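First the structure, which I've put down as structure tokens, then a few questions once you've had a look.
In this view, the complex is presented without one of its protein chains, the others remaining in place.
Showing chain A:
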Amino acid sequence: MLFRDFGGNSGLIKTPWLWWMSGDEINPAAVAQAVEDVQGDDRWMSQHTRFVQECKDAEPEVLFIGDSMVQLMQQYEIWRELFSPLHALNFGIGGDTTCNVLWRLQNGELDNIRPKVTVVWVGTNNHEHSAEQVAGGILAIAQLLTSRLPKTKVVVLGLLARGDGPNPLREKNAAVNGFLRSWLPRLGQAQFLDVGAGFVHSDGTISTRDMFDFLHLTAAGYRAIAKPLSDLLLQILDETPEEKRASLV
């Protein structure tokens, strides 16, 4: 199981332990795993390699990492307007699960960079895993980030609702968010941001004006989530003192 109880008190809050649970089952959503090239053009590895190369040249203040929700954002004007000015790097790859993001972060995508804030948005593609496991996988990512980059603040974006009408994946994503809301604050440097308000209408539907395929955001959809996110990033960046870079002294 994901959790380990301390003592026999049934009312005790369970602490999420992640991928080094000796004697317990490993959380599969917290196991680093590269994407296999099934199609034949090796695109996943090409993108990863490019990101590792970008780490060598860039000095980002903000790092975005995750799946297509992150990746697609960079193709819209909103990225240039709100996030490029913050010196943000975008390491999103469509289709990625928590396992894939973990692998990428462990294999070069954090080398030589010291972003002040890391934005994590992943989990909606973890189809083999339960909500609890997905949340545990996201926690594992947040923990990895704070251990590799001790001064970074981690912002985890909530998973959005998906599908035309109510369906099991909406419930699952909402459950993931519920776990994240309780667990993330315990990491100290991490916080949860829910950007999903307003996408599901009173009749339970999602509009293609916001999500063109009931999953991926349109320009209008991104505009709606980018404002609260950029406000939070600006707030964090303002609060973070300029790091003295030893190499420049």
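One rule holds in what follows: a residue touches a chain if its C-beta (ideal position, glycine included) is under 8 Å from a C-beta of that chain, and two chains touch if they have at least 3 such contacts; residues count from 1.
One rule holds for everything that comes next: contacts and distances are computed from a predicted model.
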Query = The chain that is not shown, which UniProt protein name from "Platelet-activating factor acetylhydrolase IB subunit alpha1", "Cation channel sperm-associated auxiliary subunit TMEM262 isoform X2", "Lipoyltransferase 1" or "Autophagy-related protein 101" does it carry?
reply = "Platelet-activating factor acetylhydrolase IB subunit alpha1"
Ask   = Looking at the whole complex, which of A:74, A:130, A:191 or A:240 touches the chain that is not displayed?
value = A:74
Query = If you put the missing chain back, which residues of chain A would it touch?
reply = 38-43, 46-47, 50, 71, 74-77, 93-94, 127, 162-165, 167-170, 208, 212-216, 218-219
